[in-house]
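Okay, structure first, notes after.
Only one protein chain is missing; all other protein chains are in place.
In this document, chain identifiers A and B correspond to the written order of the chains, with residue numbering beginning at 1 in each.
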Amino acid sequence: MAQPPTPAARPLWRRLVGFNLLSAVLLGIGGYYLGWFIGHQIDGKSFAYQEKINENDVALLLGYFFGVVGFLIGLGFANYPVSRLLGRPASLREKEEGGIGRYFGLCTDHKVVGIQYLCGIGLFFFIGGLNAMLIRTELLHSNPTFVGPGQYLTLVGEHGTMMMGMMTSGILGPFANYFVPIMIGARRMAFPRIEALTFWLLMAAGFILTSTIFFGGFPTGWTGYEPLNDQAVMGMDSYICFFALVGISMTLLGLNMMATIITMRAPGLTWSRLPIFVWSVFATSVLMVLAAPMLVSTLLMSALDRTIGTSFFIPGGGGSAYLYQNLFWFFGHPEVYILALPGFGIVLELLPVFTRKPLWGYRLAISGMLGVSLLSFFVWQHHLFVSGINADLRPFYMLSTEIISLPTGFIFLCVMGTLWKGRASFSVPMLFCMGWVFNFLIGGLSGVFISDTPSDTTTHGSFFVMAHFHYTIMGGLVFTFFAAIYYWVPKMVGLNFNEKLAKAHFWLMFLAFNSTFMPLFALGMEGMPRRVSFYEPKFQTLNIWVSVSAFVLGLSMLIFLFNVVYSLIFVREPAQRNPWRAKSLEWQVPTPVPVNNFEQIPVIDSDPYDYGTPVPIGGAVGGPQTAGAS
Amino acid sequence: MFAPGLALRGAVDVGSRRSGEASPGGRNGTQGKGSMSAMARKLAGVVAAVVLLGVLIGLYISSWAVSAPRTIAATPLAGAATPTSSLTLQTVAAVGPALSPNHPNWVSYLVRQNGRWVRSTIYSVPANSLVHVTIYQFDGDSGLRNAFLSEVQGTVGATEVIDGRATDHINPEEASHTFVVPQMGVFVPLPGVPEEAKNPCEVAPCDPATMAHRTIEFTFRTGRKGRYRWQCFVPCAAGTYFNFGGPMQTIGYMDGFINVV
Partner (left out) sequence: MSSEAPPAGGGEPDHARRFATIWLVATVLALPLVIFVLGPILPPGNGSDTASGQVTDNTVLLAMATPVLLLVVLYLLYAIVNFRQGAGGVLEGPAVRGHPQLQTSWILITATLVLSLAVYGTVRLETGYGAGSGSGPKPLTVPSGPKLPIQVIAQQWAFTYRFPTYGGVETTHLELPVGEEVEFHVTSLDVIHSFWAYQLGVKADANPGVDNIAFVKPTKIQTFEVHCSELCGLWHGGMFDHGRVVSDAEFEGWIHEQQRIFAPATRVLPPYAKTYLPEPTERGH
């Protein structure tokens, strides 16, 4: 690539023209209006409803579609395919040298994409969190007082949808993209442009979801159940478009991870020497690739029902409301394991470092993760236990759901084994891992209750389920998300966090989190349904307690944000190359990580868990010899 | 962990030489604590912009969340034995661009305040009193989905007065809208204007003096203070699944609140 002329020589307008974020936004807006215009030209009997209802779903969907296409073209994603079609030679990398501007456009350096993901997901995480704060403010009263009931449903739906869509890539996006190539001794991901594409698709999707409030919001919650989905106003199309884009992003992300891990490992890095985090990424990617396309096709059917009047899910027209539930949860259940598995990987990866012991039960942990992956496709009907499905099916799904707690238990055994007689130092990442153990335990055990159909009769669709999944997803994934941030971000940006603020963040978050979600088990068991802004007056006190705790939880997030700004912008204390004295590959490269990761690709001769003092053969400390065991 | 020797050691050496300098591609300035390098200033600027944007987005979303039509109070009636107030409503087939720029074709309830018709569905009435409601029904019939709701419940005398005649039920197929307050047990079906009627109202606000309509009156009793929801039960939102979408699910059209104060 030719060096551009020095900045002083190029006028501002020349620097702004080109394939960058500004062009992307402009082309996106242009594409939106193009789609909108085309949508209004389409006419016919099927679309006669549009005038009565003053809505044109076709126009909005086409607008979003062309808008996203324009956005991607503006960023430069079409350049490489077009240049290859025109016969020009292949060029591998784009914009890998340069300043902060690379972070705002298409960049094929996986490290830049990792940081983009971290900031982008962080932004939408906070928007989802704001929705949660508004929800809890409304729930201070036992009937709608503050937020209108229609807007309340949109807030509930947007909170859930935003979090689910964004946090599925919460660990894989930032941390797997940044560190998996380094951990396996590669210079890049298998498909760098697709990697960048997954990020920008997610950003476009997030923007589309927040735009739902301009179109009336959507009343279905994150699950988008038909036939309510079909009945909803135009804002529903934002949800459909968001999840479709997220589904495509997830599929591509998983594909990229799998291809990288399978084909680009350094010499000597056999599968049995792979870091456990990379194994968890692999297990997650399998789920992403197999489950996410289901979501996209289901949403396409929903969109067809809403626009041209097909009846996939409309009982009166020959369809079935059950079909949607089954299709959605066939994706939906693997989806929640997509959220849980990276958390397992992070905890198992960090514990050896902070207990100075090898990972205990490496093969057991891997079979646990792969077992969870496989079994997650066989349990989805437990979401439909009381919906009137064929009664013969329920015992089978009860069995499969109970069985999936087995591989999850393996992970806990490996955690406990790694802690055994270790030398634990409680750095901030370690604190978050300890928090994970407690939270995911509670979440997992509550899952045993709802997997039992008789017990599920009372708890289905109640706040008990809400508490269960918040414990596993927020107490699980989000805690490990922060563990990964405190562990790896000093490597990514070369600057340290302030430890006191970080510890304050952890303790406030852990206590406020438990204070917020533990009472929800009681609320659900006592009879409070989900997604309501009316509740029995007897629940008022407990709801006030929960809301106040939720506000404190939000405050802990502000402490984190303050720490980020304070440490990374004002104090800027340089980070050491390997502050945690870890033995995996990413800590052996310099900080900041050079563009090509390694001067020379390393040759691997063991797994990265070579901690600890060797144990004598037959020693009373227990267990067989060091390397090679289990 | 690695094959001992050159490969990685070389990398480490190169790294340690480089970590002391500001690297061309990296985004971190390592020029010591405390001093704000150009990079840090740029970052601070980006962060400030993001924070400002975030706060603005937050304010916008919050103001959207709490927006609602204004509350219209029922007019007290003087000289009645029991405290009574009166509420005058009309239902229209198309609310028109003046009253709803985004949804001119939506059905809606309107309420009369100081002689003018206003689009609001949040009404406040006094506690422990009678509320006399007059509804001018300008819309055609759509038919009740559940014929059970064609019977009047919860009003004084369990009847409604339609065009001067008291009755306790209507023909379910003639129902145009209902006024139902489930928590108070008030169920009032409203019959529609026949198709062949002369001078139907096309666009709101409709004038009872000149346009075809049905006049329905009923009285219900309020109890304790509280906030009660009310809704229409007739599928009248044409163009949506079971005609129950759009205006049927939006406060300010076919759903609202009764604030008993």
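One rule holds for everything that comes next: a contact is a pair of C-beta atoms (placed from the backbone, for glycine too) under 8 Å apart; a residue touches a chain by one contact, two chains touch by 3 or more.
Please read all numbers here as calculations on a predicted model, not as lab measurements.
Annotation: of B:V47, B:A73 or B:A147, B:A147 touches the absent chain (contact as defined above).
For the chain missing from the display, the contacting residue among A:L27, A:I314, A:L327 or A:A512 is A:I314, taking the whole complex into account. Interface note for the absent chain: among A:L75, A:L153, A:A196 or A:L568, the touching residue is A:L153. In the complete complex, the hidden chain is touched by one of A:F104, A:F146, A:F215 or A:F438, namely A:F438.
Listed by residue number, the positions of subunit B touching the unshown chain are 145-151, 153, 168-169, 171-172, 180, 182-183, 185, 187, 229, 231, 233, 235, 238-244, 248-251, 255. With the whole complex as reference, residues 46, 48-49, 144, 149-150, 153, 219-221, 223, 225, 227-228, 230-231, 309-311, 314-317, 320-322, 355-364, 385-392, 394-395, 398-399, 402-403, 405-406, 409-410, 412-413, 416-417, 419-426, 434, 437-438, 441-442, 445, 448-449, 451-458, 460-462, 525-527, 529-536, 609-616, 619-624, 626-627, 629-630 of subunit A touch the missing chain.
In this section, only the chains that are shown with their structure count from here on.
Measuring from the averaged C-alpha position of subunit A to that of subunit B gives a distance of 33 Å. Interface of subunit B with subunit A (complex): residues 1-3, 6-8, 10-12, 14-16, 18-19, 23-30, 32-34, 36, 39-40, 42-44, 46-47, 50, 54, 57-58, 61-62, 64-68, 102-106, 226-227, 229, 237-242, 244-246, 249-251, 257. Those residues of subunit A lying in contact with subunit B across their complex are 49-55, 96-100, 103, 115, 123, 126-127, 130-131, 134, 143-152, 155, 210, 213, 216, 219, 227, 230-233, 268, 314, 316, 493-495, 565, 568-574, 577, 583-585, 588-592, 594-595, 598-606, 608, 610.
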